[in-house]
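Can you keep this structure in mind? I'll have questions shortly.
Every protein chain of the complex appears in place save one, which is left out.
Chain IDs A, B and C follow the sequence of writing; residue 1 opens each chain.
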Amino acid sequence: MKTAVLGVSGYTGLLLMRMLYSHPDVDDILPVTSSRIGEDICSIDHGIAGAVKEKLTLTGGKLISIADAAEFKPDVVFAALPHLKSADLCAPFFGRSIVIDLSADFRIKDAHIFKKAYGEKPPREDLLDKSVYGLCEWYRDEIKNSDIIANPGCYPTAVLLPILPLVKEGIIGGTVITNAISGISGGGKKAAVNMLYTERTENTGAYLPGKSHRHQPEIEAELKNADAAMDLLFTPHLAPLKRGIAATSCAGIKNSKAGGISNEKIRSVYDAYYRGSLFISVKGTEIPQTKDVWGTNRCDIGWRIENRHLLLFSVIDNLVKGASGQAVQNMNIRLGFRESAGLRINGEV
Amino acid sequence: MKTAVLGVSGYTGLLLMRMLYSHPDVDDILPVTSSRIGEDICSIDHGIAGAVKEKLTLTGGKLISIADAAEFKPDVVFAALPHLKSADLCAPFFGRSIVIDLSADFRIKDAHIFKKAYGEKPPREDLLDKSVYGLCEWYRDEIKNSDIIANPGCYPTAVLLPILPLVKEGIIGGTVITNAISGISGGGKKAAVNMLYTERTENTGAYLPGKSHRHQPEIEAELKNADAAMDLLFTPHLAPLKRGIAATSCAGIKNSKAGGISNEKIRSVYDAYYRGSLFISVKGTEIPQTKDVWGTNRCDIGWRIENRHLLLFSVIDNLVKGASGQAVQNMNIRLGFRESAGLRINGEV
Amino acid sequence: MKTAVLGVSGYTGLLLMRMLYSHPDVDDILPVTSSRIGEDICSIDHGIAGAVKEKLTLTGGKLISIADAAEFKPDVVFAALPHLKSADLCAPFFGRSIVIDLSADFRIKDAHIFKKAYGEKPPREDLLDKSVYGLCEWYRDEIKNSDIIANPGCYPTAVLLPILPLVKEGIIGGTVITNAISGISGGGKKAAVNMLYTERTENTGAYLPGKSHRHQPEIEAELKNADAAMDLLFTPHLAPLKRGIAATSCAGIKNSKAGGISNEKIRSVYDAYYRGSLFISVKGTEIPQTKDVWGTNRCDIGWRIENRHLLLFSVIDNLVKGASGQAVQNMNIRLGFRESAGLRINGEV
Partner (left out) sequence: MKTAVLGVSGYTGLLLMRMLYSHPDVDDILPVTSSRIGEDICSIDHGIAGAVKEKLTLTGGKLISIADAAEFKPDVVFAALPHLKSADLCAPFFGRSIVIDLSADFRIKDAHIFKKAYGEKPPREDLLDKSVYGLCEWYRDEIKNSDIIANPGCYPTAVLLPILPLVKEGIIGGTVITNAISGISGGGKKAAVNMLYTERTENTGAYLPGKSHRHQPEIEAELKNADAAMDLLFTPHLAPLKRGIAATSCAGIKNSKAGGISNEKIRSVYDAYYRGSLFISVKGTEIPQTKDVWGTNRCDIGWRIENRHLLLFSVIDNLVKGASGQAVQNMNIRLGFRESAGLRINGEV
């Protein structure tokens, strides 16, 4: 089992490598970069121990180019590359490898919606219908049969997992109002003044609210898949954390269900949809906190019924379940490995 | 001008002292405590310089009891004491001094609502109608004529200032859905495992959502004062900051106003209500961040129109405009000092 | 293989549980507490997933008392209990189980030095000579043959590992001047005002300097074991981190070696002493940072030669190599398991 990680120097690339080093079914990893070809993996990652070299035998631990990686015919390619570039850069692998794309390039099937969010049409519109949206717990069957998996965004993962079952069951409807708080690693590992420690510490506030954030159409498209009448106001916030997303959604309980909704009913819906989903923790009316899932591939879900409204609370680690972890989970599902292989399930103390 | 600060060892007490040290109209300050009487102020506050002693001549910088403070007949008493105890402990000062109470004891005029929130009836129900709710920019005239001023809660200050003018003008109505993020100092300076550095760093999430937090009825009562049909779902969150509250409110634009609402209209409403209010910054569609108001007595306000919804954003420093600063502002208004005396207006760099 | 963790609600206890859940050679874990007997493990640990119950079959995931734990005759007992109480509370297990004590009770063999540091004589002076100081890389052979292992303190682990080989080889001598920076979790999970988030964020400084900290005699005793002429000035500092220790030591190069010391020589000494020690990373003149070892059982070591002085830099995760991780490593060594079983080796991205 040979894997390749394209874009190995960003946070998601680095973390993918971590998971693959300790993955029982992965034999070798190709570390791929565009900018520092030929350097040793240790020169871009000071946190790893020498022992990881055991899984880097094909390149001897050296960073290689995409073209060179293609020569090795990897079984699975993880693309941790920028939006609007990823799909094109993966060209050498389509049809030959399973491609798990962590960018947005295959996430939105409607080219018109994609263009509104990203300013251009999807780079590989021709392959859109061959790709699947890799929200593992929701599209497990489709993932098993697809060779292009669009790994969901971090906010969409946190927001959709608690909402979708309740929409499907007709319990909630209308406009969902979601506020989310994200750690700073969501902004990636690139030099930017407004991501400096000194700018983010002791600082919080909203950004790109309502319909402005690129993840809004991604989430809304999936909501409408479940119920075409759904709508979303989504306001993300930054807070001084490295990792973690806490999403708080407020949805109207449908009139037909009003009065008939109990905590037991909601739990039973989640149990039905997520039975056997190791990474979903249904907390009930206890409200989950991001520390609980730090470093894990979990999504913890809680809720409160407030008369005609339902408040939904969910937390994930944005770099794990919101990116690299879900990507590995997608590989595990696609290839029939144990779904939790290489992934952590217990959070911080 | 003699002032007394009751409860000088908590964060709000310590910060009140800071502001009074540099207040041009304050001549002397009595530092009052229940637990460490006779100690020097420097033993409980390592951040002050020796120079502050100039304003502590009456006690020579020593902490004194409430009874001893009453002997000095202070002109203004700031009570930074626990809820349900503050009003009773202030008994020696009612009728003799202006009392600015930072606890909740006089904030809610309806004894029934108070009891639901705090578990007991208001301790001094007899004085409720002599007290005023000290939201400075909203009740300036009443504050000028009252000797008992109930300093508002931190969340209510941040949430009400952007909403009230729009409710009064009939622009928004119905159920307001507010999510707020608060720094940890909101929990005060008391030993508690879940407020430890190690518990709060890299951790965020909601708590006491919907109608559960004690500040919800305080906010809702003021909303209903402005429009009896208003209602509030309020979900606070903790994030790893020392200071700061960012509130994001979503309200429905009234049908009668739909289509007729523009950013200019909203700005004109705020300008009309807050003209001359030095501590309100109307940012327009730019979204305020807590760093901008760190250490200041400001409330910065922004908004976005999203079809039928209005998103409102406001930030304060919870210890300043949300507590000690607004208390000093209340004193300034009451006594006709310059409203900004002793208060900072520029935030962090 | 049955293990017991005494003191399961503190940070080191919680983290020990984490490691044992995923340890390939551990079959069952007894979670032991004094204060919350009968509660479910999930009630004191919100970060764990349901899956951990597989290893808690003996108690069904319930917390039990020390007396009840003794009934189960565990093979290994980890005592994460307070100093001066731990050794006594472990009485039921001595002679029956391997006891790995994370407190200081067996760390200092000289009762006089112990008493100066802890105010009392060692609680089980009778067992001192049966115990071994569990600094894994230094006393591996002794650990293999001892049933009482005194797990070292966090500062001693970070400070001793880089110094001891150079002392043994006669390269450095005299008074070592060590400054160390520690994360806040070193203070444990107990309610204390000066460990609040609001007290520790944006705050750093020294505490218990020179000879005052209890870890100073523990370190000095081991230095003197290697060379009786050694002496130590040790100044710890707190900084706003959850985890991590960075130690910077300055030692005089012995006259006999002056001129003859090169970076290559120093590297060769470390290579000789730490060959095969998976958790020691010798970084050379590159200076290690705590992020690199976050969550791992590693100690990374760097140095710089400055004329007659040698600067030594070492970093560990205080909760892992400085506590729970080294405890598991001690179990692995004692029982002949793979030394890295259950332990992480790659740090943060």
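Brief remarks follow.
The rule is short, and it goes like this: a residue touches a chain if its C-beta (ideal position, glycine included) is under 8 Å from a C-beta of that chain, and two chains touch if they have at least 3 such contacts.
Note that the structure is predicted; figures quoted are calculated from it, not measured.
Among A:R18, A:K242, A:R298 or A:K321, only A:K242 touches the chain that is left out of the view.
Of the listed positions B:G47, B:G259, B:G276 or B:G336, the one in contact with the omitted chain in the full complex is B:G47. Only one residue from A:Y11, A:Y118 or A:F234 touches the chain missing from this view: A:Y11. Within the complete assembly, A:A192 is the residue of A:A67, A:A192, A:A229 or A:A272 that touches the hidden chain. Although one chain is not drawn, its touching partners on subunit C can still be listed: residues 175, 177, 179, 181, 183, 199, 202-207, 209-211, 233, 235, 237, 239-244, 246, 248, 250, 287-291, 294, 304, 306, 309, 311, 313, 315, 348.
By the touch criterion stated above, the residues of subunit A touching the omitted chain are 11, 183-185, 187, 189-193, 195-202, 240, 242. The chain not displayed touches subunit B at residues 11, 14-15, 18, 21-22, 45-52, 201-202, 278, 281, 289, 291-296, 298, 319, 345-349.
Here is the rule we use: only the chains that are shown with their structure count from here on.
Across the assembly, the mean Cα position most removed from that of subunit C is the one of B. If each chain is reduced to the average of its C-alpha atoms, the one that sits nearest the average of all protein C-alpha atoms is A. Centre-to-centre, using mean CA coordinates, subunit A is 39 Å away from subunit B.
Taking each chain's centre as the mean of its C-alpha atoms, subunit A lies 36 Å from subunit C.
Multi-chain contact residues of subunit A (touching two or more other chains): 202, 289, 291, 294, 348.
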